[in-house]
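On to chain A.
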Amino acid sequence: MRHFDFQFARRLMLVMVLLATAVAVTACGGSKNIRNNGGMPEAGMQGSNGQSSGMGQSRDIDVRGLEGIPKGDRHLFTDPNNPLSTRTIYFSLDSSAIPSKYSNVIQAHAQYLANHRNVHLRLEGNTDERGTREYNVALGERRAESVKQALVLSGANASQITTISYGEERPAVLGHTEAAYAKNRRVDFIYTNQ
Partner candidate 1 sequence: MKYKNLQSLVVGFATLCLMAIAVSPAQAALQVDITKSSDSAIPIAIVPFGSSQGQQMPVDVAQIASNDLASTGLFKIFPRGNMLAKPSSPDQVNYDNWRTQHVDNLVVGSASPNGQGGYKITFNLLDAAQGQSVASYQLNAGPNQLRQAGHTIANLLYQRFTGKKGYFLSRIAYVTVTGSSADKRQFRLVVSDYDGSHPSTVYSSQDPIMSPAWSPDGKKLAYVAFNVYKGVSSVRVQDLATGKVRTIASGSGVNGAPAWSPDGNRIALTKSQNGDSNIYVYNLSTGQMQQLTHSSSIDTEAAWSPDGQKIAFTSDRGGKPQIYEMSSHGGQVQRLTYDGQSNQRPDFSPDGKLLAMVQQSANGFRIAVMNLANNNVRVVSDGPLDDSPAFAPNGQAILYATQGSSNSLATVSVDGKAKSTLSQAGEVREPAWGPLGY
Partner candidate 2 sequence: MLDLLEKMGEHWRAVVLAVLLHVLVAAFLIFGIQFFHDSASKGNRGRSIIEASVVQASAQSTPASSEPAQKQPQKPDQQQNEQATAEAAKKQAEAQKAAQQKAQQQAAEKAAQQKAAAQQARQEAAQKAAQQAAAEKAKKQAAEQKAKQEAAQKAKQQAAQEQAEKEAAEKAKQEAAAEQARKAAQAKKQAAEKKAREEAKAKKKAAEQKAQQEAEAKKQAAEEKARKQAEAQKKAAAEKARKEAEAKKQAAEEKARKEAEAKKQAAEEKARKEAEAKKKAEAQKQAREAAAKADLQKALAQEAAGRQNAVNQKAMARYVQAIQDKVEGNWIRPPGASNISCKVKVTQLPGGQITNVQLLGSCGSAAIDRSVKQAIYKSDPLPTPPSDNLFQSEIEFTFKPDQ
């Protein structure tokens, strides 16, 4: 119950924030920065697009990783209200266990994959820079595989999903801080044409 309450509260907050963002975006003429930012989606959180008004957070609408989604469905993945819009899962240090807060995200993506058997998903595992590079590649692969298993258990077909690990080679955030590390221990969802 507590878990549910927490999630509910969190979702409420998210909705409010995203609502505000939507309002802001609309207010600014709906300009979209569709340029992918080199596999660093979180960098967008810094507000690299200076055109956003000062009244709220701005978020680039990133189509990277949505190439394999029919154009008509892409809004599902950009709608902050939709759990499909969460396309990165963050992990604890040295762990490949999916935090429970992502259960609805897993559920949503699994459902979408189940409903679109021709859609293909690539899971890209990543780690922070601590530890050796090849070990981190293996660790990132384990994270990607762990997400894949969760999706398959929730209805996706294993043949729809491939995995790859970049280890620490493609950090989302540069820097040697704990905060940067937290952003780099992740699995990115990439819907590909293939």
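Heads up, the rule we're going with is that a contact is a pair of C-beta atoms (placed from the backbone, for glycine too) under 8 Å apart; a residue touches a chain by one contact, two chains touch by 3 or more; residues count from 1.
How were these picked? Simply put, all candidates are chains of the complex that A comes from, given by their letters.
These numbers were taken from a predicted model, which means no experiment stands behind them.
> Consider chain A on its own, then decide which of 1 or 2 touches it in this complex.
Touching partner of chain A: 1.
> For chain A, which residues are in contact with candidate 1 within the complex?
36-40, 43, 94, 96, 122, 124, 129-135, 137-139, 141-142, 144-146, 148-149, 162-167, 169-170, 174, 176, 190, 192, 194
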